[in-house]
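Below is a slice of the complex: some chains, not all, each in place.
First chain written, first letter: the chains are A, B, C and D, and each begins at residue 1.
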Amino acid sequence: MVNNPINNKFSQEDEQPNLKIVSNEAKKTVYQTQNLDLWYGDTHALKGIQLDINENEVTAIIGPSGCGKSTYLKTLNRMVELVPSVRTTGEILYRERNILDKEYAVEELRTKVGMVFQKPNPFPKSIYDNIAYGPRIHGIKNRRILDEIVEKSLRGAAIWDEVKDRLHENAYGLSGGQQQRICIARCLAIEPDVILMDEPTSALDPISTLKVEELVQELKKNYSIIIVTHNMQQAARISDKTAFFLNGEVIEYAATDKIFSNPSDKRTEDYVSGRFG
Amino acid sequence: GNDEKSNSSSNSSSSSAESNASASDHEKLEGKLSGDGSSTVAPIMEAIVEEYSAEQPKVQVSVGVSGTGGGFEKFINGETDFSDASRPIKDEEAAKLKEKGIDYTEMKIAYDGLSIVVNKENTWLKDATVKELKEIWIESGKDKKWSDINSKWPNEKIVYYSPGTESGTYDYFVNDILEGKDIVKSATLSEDDNVLVKGVESDKNAIGYFGFAYYIANKDKLSVVKVDGVEPTHDTIKSGEYTPLSRPLFVYVKNEAVKSNPVMYNFMKYAIDNAGDLAESVGYVRSPDEDYSEDLTKLEALK
Amino acid sequence: MPKLLFITALVSVLATVGIVFTLIFETVEFFRRVPFIDYIFGTEWMPFSGTNPTYGILPLIVGTLKVTAIAMAVAVPLGLAAAIYLSEYASESVRKVIKPILEVLAGVPTIVYGFFALTFVTPLLQEIIPGLKIFNALSPGIVVGIMILPTIASLSEDAMSSVPKSMREGALALGSTKLEVALKIVVPAALSGILASAVLGISRAIGETMIVSLAGGATPKFDGQVTDSIQTMTAYIVQVSTGDAGYGTTIYYSIYAVGFTLFIFTLLMNLIAGFISKRFREEY
Amino acid sequence: MNYLHEDRVKKRMASRLIKNKLLKSFFLGATLLSLVVLAILMYRMISQGHAYLNWDFLTNFSSRFPQNAGIKAALIGSLWLLAVVAPVSLLFGVGAAVYLEEYAKKSKLTTFIQMNISNLAGVPSIVFGLLGLTIFVRMLSLGKSVLAAGFTMSLLILPVIIVASQEAIRAVPKDLREASYGMGATKWQTIVKIVLPSAIPGILTGGILALSRAIGETAPLVVLGIPVIIHFLPEGLLSEFTALPMQIFDWAKRPQEEFQYVAAAGILVLMIVLVIMNSVAIIIRNKFSKRY
């Protein structure tokens, strides 16, 4: 079913865009998805997904509304399980361990795999408490250590300067774009390995969007990032590889440049040229 | 007066100032008591508790007003130390108490005159014979008009108000006037005596009956009916002239409580000593002095 | 933790079990003394008769239904109208003022309403209706209606407010007036919620106690009069509780039988409410 | 083909607009009616009761003399009652709501519990009185104590609190839970740190409204046989006590007309207590409502 699942690390490197700095060694994969099928009750939302995701890269997932982008993303940290009717088959190996295995403690997984959502969703608490939330639930109580984590995370999310003087104000007082960066900082505070982002800029204005995009580029040095977006230009701008989903299937997965300039599949071409969606 | 029996604490006055003064002579007691029962007796009991608690502020007396029968129900269940009643205990109730092993003593604390009342605008019924009363109140299987009783009276339906069927007042009326026969079905029966006052007050064709105290409190709104030529007053009730509708009011005391709880003895003694005055202060009639001395003897015997 | 929480959730089940348990033993005892058929079909309720007590529940049920019907006749149209005003016409600031007032009204203790019915509404009605007795079905019926009006208004308003804004916009964009939007789109779409609020109102009217005890009288009657004294099931229980049902008498057991009947009624209302929300649920 | 001729539309427009205006006034009138009733009610109570409402009224016990009668025992008794009902009903109510919203799987048992709760909400208060009399007063021998009445009232308002708490918990945006889970928080951590803090305004508003119902309920107390002639304050949970509505009911039944006014004064006190409780609920709601 899957059309062109180009998972080969070497072929992919040949197609890396020239403008991006490409490390010459073969990238390691963080996630390997094998034969993943997912149902919401009777709705077959993901169909035979095969997808390997590389370390320290930005992987974009694009596709029309309802094609399963969010569902796939949420499967990677098992958030999808919050829907009671969900059923999955197949495997997702994260760092060689199958996360769909019930033995795998979700709390552990989600500590390693952070997530940023479409709508900024800070907690109704102070900025400080938002960032400190993760470390605290993992048992860190020492105020000095927390202070340090908060500062580091806010700096990491490029928002320290904007909020450092009002760490104890409610996060709801911030603008949408700032809130989204707070959410990213919150996610950094648990020192994840992978960051999942579901349309993180779709609720933001152009300038905030730009800031978040720059941040993503910065973060990929230390984290592996998987980002869902409906904005094809955004995918083209910031990602290294792009997967095109349609009706729950991966139609094409390749270096971003290839997807946008020379897709193998007619449907990909139709989509990226804006003929639907 | 009833002064022969009085000691320092129980003089005839019901004023709290004097009670307080005498309280200082007394050892302060502590303890709990609970009672329940007749709504007829309630005003007297309230007066007693009010004065007593000024004297013995650390004694906690609580009294419910569940009616004579409701009071006995709790008394039988062992929930209360004493029970107020507007009629003597019934055989079934006495039997149940025996079954449960609860010994009790009956104390008479005052008299009540049962008053027959009609609307102020009622011009025809000023005086009634017991026979007429029976005719008016008995269930005959059909709607009754005033003219059915006496052809000179208006040709209008009689409207009845009676205390709740299980109240001591009702019992007494049904026993003594209706000789145990059924009261008219159309009567409004209410435990809330005020409801009866309102009912009679608002309807020209209404007739009702209830405790003397309620009549006294609403004298200007209602007319009272003489029974065989006698109007209920303090004097006629106390002297027994107002028959058959004057009746004694009781407190039933649990013997065990008097024996084991010094507070109970103290309270009851206070109650008997002051019942006459306090009863009059709330519109009832004091019992003859012999009654109170008899009560006191009984109480001492229980100690 | 989930186990502990589960136990707290079970408390409500235990309460129901407790109620059934409490009622059933005494009710069974009652039916040992009074034939079930006489109870359920009897048209005469005269438990206090010394010679021939009768226990036919119908007069009490009729009394209850009279009050309920009058209450609903007051509460449903007015409640619905208020709900429409609040959800479709009122500005946010007006709603902010009126909703809390409605809540206060809903929170007025029933004893206060009872006092109000007896000392204000009844005399007022007597001016208008000459033959009206001091105790009657009309006055408590109206006051019970006033008492449940806020509940109906507030629940219906919730149901109407939850009709998606897009539905209203769709209708307004076709040139509808607000009235047309309210009556043709919002009310039908919120019908299940509105009906459920009415059923809840009925069930509260049936169970209402103090208002009918104070203002309804104590004369069980099997007829259609509303200007005369009546008695409801709840008022009977109060009458016996404040009076003196001798322990162990048939009268004592009868309050449990009446309580059980009341319980059955509420159960019935609940089933109806459940059925209504299933049957009339509009999907949007 | 043209069905909606311009002039036809125009002609009907006028009458449609008038209808809209007319019914709007009717709807407004119905809304204002409840305000009018509340105003009359308050006016009546104030005009009848104000003369008796003074400091002595609050600090005296009841008396056989209307001018000496006070509401101390009932007021303090009601507060004691509240002190039992509030923790008990909130603990069990919120616990049950958390269980049903966060833990319960969709099963027959859950549906049954939920149905049972909504059914219980419709059971007349007087029936709860019968329950309390049998179970708490007699079976558990708690007597006519604060505790027995408190448990009875707690059960009475439990369904209301459960439903209000469930709604408040449900209203916590899914976003926030997801954010918390997304960071590796356990369910319990998410409930305690995210869900409950956000739901607290809703829970408290619903809770306070339910508690004010418990304060005003008379029928169950009547059935429990709560005493009214009482000249002491409760000293503990097992003390006997009386409560505001009971005292008012008793005064309303007294033979002397003055006691009607005393009853009205008692009603004023009760209403003031309720208004205070309601205001607290409104303040809580307004203060926290704009959080997300």
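To be clear about the criterion, a contact is a pair of C-beta atoms (placed from the backbone, for glycine too) under 8 Å apart; a residue touches a chain by one contact, two chains touch by 3 or more.
Here the structure is a predicted model, which means the values were calculated and not measured.
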{"item": "Displayed chains are single representatives; whole-complex counts", "value": "A x2, B x1, C x1, D x1"}
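The rule is short, and it goes like this: only the chains that are shown with their structure count from here on.
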{"item": "Farthest chain (mean CA position) relative to chain A", "value": "B"}
{"item": "Two chains joined by the most C-beta pairs in contact, as defined above", "value": "C-D"}
{"item": "Innermost chain, taking as reference the mean of every protein Cα atom displayed", "value": "D"}
{"item": "Rounded Å distance, chain A centre to chain B centre (Cα mean)", "value": "84"}
{"item": "Whole-Å gap separating chain C and chain D, where each centre is the average of the chain's CA atoms", "value": "17"}
{"item": "Junction residues of chain C, two or more chains touched", "value": "214, 241-242"}
{"item": "Two or more partner chains touched - positions in chain D", "value": "225, 252, 260"}
{"item": "Category of the chain touch graph - line, ring, star, complete, other", "value": "other"}
{"item": "Set of all touching chain pairs, with the criterion as stated earlier", "value": "A-D, B-C, B-D, C-D"}
{"item": "Interfacial residue positions of chain A with respect to chain D in the complex", "value": "77, 79, 82, 84, 106-112, 114-115, 117, 119, 121-124, 133-134, 137-138, 172, 183, 186-187, 190"}
{"item": "Chain D - residues contacting chain C, complex", "value": "16-17, 19-20, 23-24, 26-31, 33-35, 37-38, 40-41, 44-45, 91-93, 95-96, 98-100, 103-104, 112-113, 115-120, 122-131, 134-135, 155, 158-159, 162, 188, 209, 212-213, 215-219, 222-223, 225, 245, 248-249, 252, 260, 263-264, 267, 270-271, 274-275, 278, 282"}
{"item": "Complex interface listing, chain B residues touching chain D", "value": "32, 34, 36, 39, 42-43, 45-47, 49-50, 53, 57, 60-66, 70, 74, 77, 79, 191-195, 197, 213-214, 216-218, 281-283"}
